[in-house]
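Excluded from the complex is one protein chain; the other protein chains are retained at their positions.
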Amino acid sequence: MLDPQTAVHVHDRLRSSGPLVQVITNYVSMDIAANLLNAAGASPAMVHDAREAGEFAGIAQAVVANIGTLSPPWVDGMLAAVEVASAAGKPWVLDPVAVGATAYRRETAALLVEHRPTVIRGNASEILSIATSTGAGRGVDADADTADVRADAEALASKLDTVVAMTGVVDVVTDGTRTAHVIGGDDRAPMITALGCSASALVAACCAVHDDAFEASTAALAILTAAIEQAGALAEGPGSLRWRLMDALSTLPSSAVADVVARR
Amino acid sequence: MLDPQTAVHVHDRLRSSGPLVQVITNYVSMDIAANLLNAAGASPAMVHDAREAGEFAGIAQAVVANIGTLSPPWVDGMLAAVEVASAAGKPWVLDPVAVGATAYRRETAALLVEHRPTVIRGNASEILSIATSTGAGRGVDADADTADVRADAEALASKLDTVVAMTGVVDVVTDGTRTAHVIGGDDRAPMITALGCSASALVAACCAVHDDAFEASTAALAILTAAIEQAGALAEGPGSLRWRLMDALSTLPSSAVADVVARR
Partner (left out) sequence: MLDPQTAVHVHDRLRSSGPLVQVITNYVSMDIAANLLNAAGASPAMVHDAREAGEFAGIAQAVVANIGTLSPPWVDGMLAAVEVASAAGKPWVLDPVAVGATAYRRETAALLVEHRPTVIRGNASEILSIATSTGAGRGVDADADTADVRADAEALASKLDTVVAMTGVVDVVTDGTRTAHVIGGDDRAPMITALGCSASALVAACCAVHDDAFEASTAALAILTAAIEQAGALAEGPGSLRWRLMDALSTLPSSAVADVVARR
């Protein structure tokens, strides 16, 4: 659980301070993740090459490493950035997209996990895959549900001393000790490509403005859920849901965020 | 020609089975191609690097190789993926974007053609360029019309034992023996960047759920045309046409697909 007032505080801070977030993400998510951060009040920068990724992480207030469209130069850039972030005590978020699908993804995620992500944001299958590979889970299930993976997520969070933010029909956020649920959204949201990647970017932005990563991650998912619901009330399909989400985020009342957090 | 009932069958199968399509495509088309596949009911994955492209092709049900924003590592990834797809008898679609423009494009398309694409999807100029380079056509014409290139497309399809899906004001699909036309759409559709690339991805998705690639390709273009028309009825320009296309695809009635196919 999260106190609604804390969620409102994170939301206010996000808008008033406009944190600079270095988003090293996949090609598919570039456009939506950057626009979503902008609409929410943060400042995205997609600086990825190893020649500047570490230097830029010194300026950024949070970093995202997303393995959606991997290649060796990008992995080098991610490692350079998260090393700097980790050493400086800045929050960074790992998004292990489709980590169970190939050996290259498993290896890369394992390399990144060594740099102690502040938050791991993924769907239930991805979290289960990471949990299993680190000895904290039971095995891969491509159609896993967040409720079924809750115990694995908690074990993973404890083992790595990280926050796990697992999104799905019901989002589950845990640091191993505390566990929160974020309930709501829109049935058509999964048809918006890279919405999960964008959620990871928003989690990073919230961690940049609030020290408690469990609270910041939960607040980020509540902000996104509240905006999706406002957008969904008027949307006619995934195309309109996407642009209405940007409109909703840019003027989202804090009360809507508090309402989502207060749900049981 | 295609039987309307077959088109409806392909459309139903696309939605009920949600095929996993590996789309190795250009940077410009990433967002729209992924969202269009999602809206249509398929599951896109933009896995491109040679370290995992072949392995992933083993999981995917169809592959797209699109040369829009070429570079050597991406060509390696395309070759790795189509080799696996070809060997496994899985459908794969070549999109030879602007193949006539540079030597590098011509060479890359030639390398890819050796791996026996199930379908080649392009505009009339691109199809003419491929036909010419393989000895099946008469020469390059940057402003070619699909009607004028029909014979070249049929010769190319016969020569390579492939399906040629040529899009334009009137779409022409041929396997060398059978030829179908898909008529309709919206005048403003060419202003949507990478809509052709997205058509290639949808062709791949339909080939994944229906063995006859000629029928599957024709059905894919009919689905897209029907959705464009529904979107166009309400759109005020290329911006609204694009998001309305996503909305239309996500709820497209099969009768609209049948209507497009039934046109003469």
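Residue numbering begins at 1 within each chain, and the chains themselves are lettered A and B in the order written.
The working rule: a contact is a pair of C-beta atoms (placed from the backbone, for glycine too) under 8 Å apart; a residue touches a chain by one contact, two chains touch by 3 or more.
This one's a predicted model, so the numbers in the text were calculated from it and none came from an experiment.
Residue A:242 is the one among A:121, A:188 or A:242 that touches the chain missing from this view. The chain omitted from view is touched by exactly one of A:34, A:75, A:226 or A:260, namely A:34.
Between the chain not shown and the residues A:46, A:147 or A:170, the one that touches is A:46. Although one chain is not displayed, subunit B still touches it through residues 26-28, 30-32, 68-72, 98, 101-105, 188, 190-194, 235-240, 242-243.
Although one chain is not displayed, subunit A still touches it through residues 27, 30-31, 34-35, 38-39, 44-49, 51-52, 55-56, 59, 73, 242-251.
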